[in-house]
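Every protein chain but one is kept in place in this view of the complex.
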């Protein structure tokens, strides 16, 4: 009985997760079904594998962004961070460092960028939108300074290629890494103080201070985590493309936020739906894949994508209501 | 005496305007002085005219965005709207319509896009960030569908060219139009019910509802106004370039928000500093102008721009504090 | 083999040896052949390439012979859009893929994967093609474009005393780098030709305008405005017009866009470089024909020479080169 109510409870406390997330899940399933009917190839194992592999780069970052947004923050710098950290990994590899060292350095760099964001937001108290936007511009600039716009290529080290291209049985390595990341963040968000405090800050910052939550500490950590994840995504992308592109990750900031919000996490903060975020990221990949598979007139792509984002959010409102009722 | 205190009062009620705006003004003056020292040519009338002409496109839109943000909203669709409406004007001109008719149609189209944004936000109650982001993507898509990526050119009609290239005495027409727009919005924002209601919604939506403000109505109007201004900017740009470019206005959404927030209008809503916004827009143009004049190495441009945005916002915090003390 | 017949105007000195990792030629019997066409974006330039592709397909019998799949990313640099499209096409087992690389080393794993799947990959308009898998790299040498611009300047200004040059670059990247490389190679030989300003204008007209204005403020006395793309040059022209300097300051553009071409006729532009966009498109299809229909090998690089147009020879340019001319009307 009490175990049962516990079940109910956790459902409740994750209401937004299931509720807010449910709409997008429905939308996703409908879309997949529709595409499956439209083109037999769509549901082929190969294609589904590709879709997941295409989704991971946005997904991983979006997991971090879910925390940021649940905290009533925003992070526009993720795309540049992805490119910057990918570059670092590639550069170190090319200088003959061992792959793991290079990756570690790259992840550290991402975390550092996140910390800078966090400090400027939490300590200097500049609006997160501006801080991360400036960081986005500056980081992209530093990339240009360093690469002069020319990618770093020739990353032929098989160990390094594993990260982005390897398989474990049938599961692509990047997908595996993404799943592990998801579970880790899921645990952090719903099972630990850290997650509680993150949501509390998003729900009522002043109260969070009054109950003794160290807001700055949490904020900086959340941005750092997001920077770390952007770097992880950067490493995977670099390993996947065997090159670090100076322009990598351009426009990711918006894709990421779209995935999070489509997933049912509100920009007003206080609630988060990590499952929804994952669904949101996959949905974006599915749509684009579908457009290619159906060879939709290339000029119509943006129109369709925009429309689907809107529909997904509506579906989510609707799905949410369903639950609430 | 009472007149004096009245002055004090209006100062008080426009606190953010002066306080929040003061920092950016300081930053702007410092920057201009510095550039003046670095290059004598910088302060030439010609160059200052160029700068203002370069600033207007972002400035005009930023005036609208100031209202949106003061209302606690956000509009990412302005860049696409600018391109779309510029296209409409150009297309109609090429079809031989009279310039004023073409411009009117283009402004109407911008307003319509704004209304759609507003309705989706206010009535359907979808997050403004998502609505306007989807609108941004879709509108850009429609542009591609229509132009297939090729600009519309050959706008040789002198009347139409007036808008973007004409002069009234020494004042460039677009600058004149921008000044008029500024005064109009300034009046709307600080002297009319509409402005009060807009700020009230940003300050405390629930209280706004309970004093009988028709929130949907105001929101839709504000987005419509912003769409209108984006179109106005689009017309000016098209007339200036004698061509409508499919990629016009890309990235404007961020420039605009940066200008507004640098100007001292908080994303938390409730307060607005239109003067600050104008300063913010000019600052962006000054920076880019300075980079070119000093022939700064290409690769460093973005780094500098990002850094200056951050500094300007800090300056504003600082300036703001100065006032409060 | 005499490639000249199959590919008129090909620069054989640009051809490099094959690596052996490429897909092998094969004469495919089934029709229509599915060919993917994947530029880095859809704009004036690629539309012109596409026109060439379509006309050449018409020559081979139209859609019943080659079914053309066209997909373009939302922006120049959206490499991961290209990744998606490539993967979709590979899963679809198209017969050939023609892709434009935005950057050096882009898509290498995808090109490899396609090649391993037996799908030949042709590159076009790719500033730097250095992966070992592509069958053929079609287009022109970007640094030749820069050389052509420089050469025109040299021919007209080498003994005009000190000449001040301002340059509108594109976004930092290989296109800018390659074109500047070629340009500098030649200009640097002439000490009287001075580059006084070099600023980025993001490939677009609006920035071409404002950056030119700003450069003119710093250097009112420039003699030549060089732009690495006509869009930026046309923006620059607006700036000159506003100062009544059009025709006085020589604009040297790049790409021979229609407007640039007209501008030369009225003397607003001094010169522009045509990089053979439409011919590039034709060569793509010719290469596909050779490799996938006839089963014959093709050169690893199918490059043509950029052609400089100015007042002296602008009349010789055939305007139909801008558009797709359906077969029937030919």
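Labels A, B and C are assigned to the chains in the order they are written; within every chain, residues are numbered from 1.
Note that in this section a contact is a pair of C-beta atoms (placed from the backbone, for glycine too) under 8 Å apart; a residue touches a chain by one contact, two chains touch by 3 or more.
FYI, contacts and distances are computed from a predicted model.
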As a check of understanding, state which of "Multiple resistance and pH homeostasis protein D", "NADH-quinone oxidoreductase subunit M", "Sugar ABC transporter ATP-binding protein" or "Sarcosine oxidase subunit beta" is the UniProt name of the chain not shown. "Sugar ABC transporter ATP-binding protein"
Absent-chain contact - pick from A:152, A:199, A:229 or A:261: A:199
Write down which of A:25, A:188, A:256 or A:293 is the residue touching the left-out chain. A:188
Take the complete complex as the reference. Which residues in subunit A touch the chain that isn't displayed? 2-3, 5-6, 8-13, 15-16, 187-188, 191-194, 196-197, 199-200, 202-204, 206-214, 221, 269-271
On subunit B, residues whose C-beta touches the chain left out of the figure: 2, 5-6, 8-13, 187, 191-193, 196-197, 199-200, 203-204, 206-212, 214, 270-271
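Convention: only the chains that are shown with their structure count from here on.
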Expressed in whole Å, how far the mean CA point of subunit A lies from that of subunit B is 31
Multi-partner residues in subunit B (2 or more other chains touched) are 140, 144, 148-149, 298-299, 301
Could you tell me which residues belong to subunit C and also touch two or more other chains? 42, 72, 74-75, 172
Name, in rising order, each residue of subunit C that touches subunit A in their complex. 42, 69-72, 74-81, 83-85, 87-89, 91-92, 102-109, 130, 171-174, 176-177
Subunit B-touching residues of subunit C, taken from the complex the two chains share: 41-44, 46-47, 72, 74-75, 169, 172, 196-200, 204-206, 209-211, 213-215, 217-218, 231, 234-235, 238, 242, 258-259
Using the touch definition from the top, list the residues of subunit A that touch subunit C in their complex. 41, 44, 46-47, 50, 54, 57, 144, 148-151, 153-154, 165, 237, 240-243, 245-248, 250-251, 285, 288-289, 292-293, 295, 298-299, 301-302
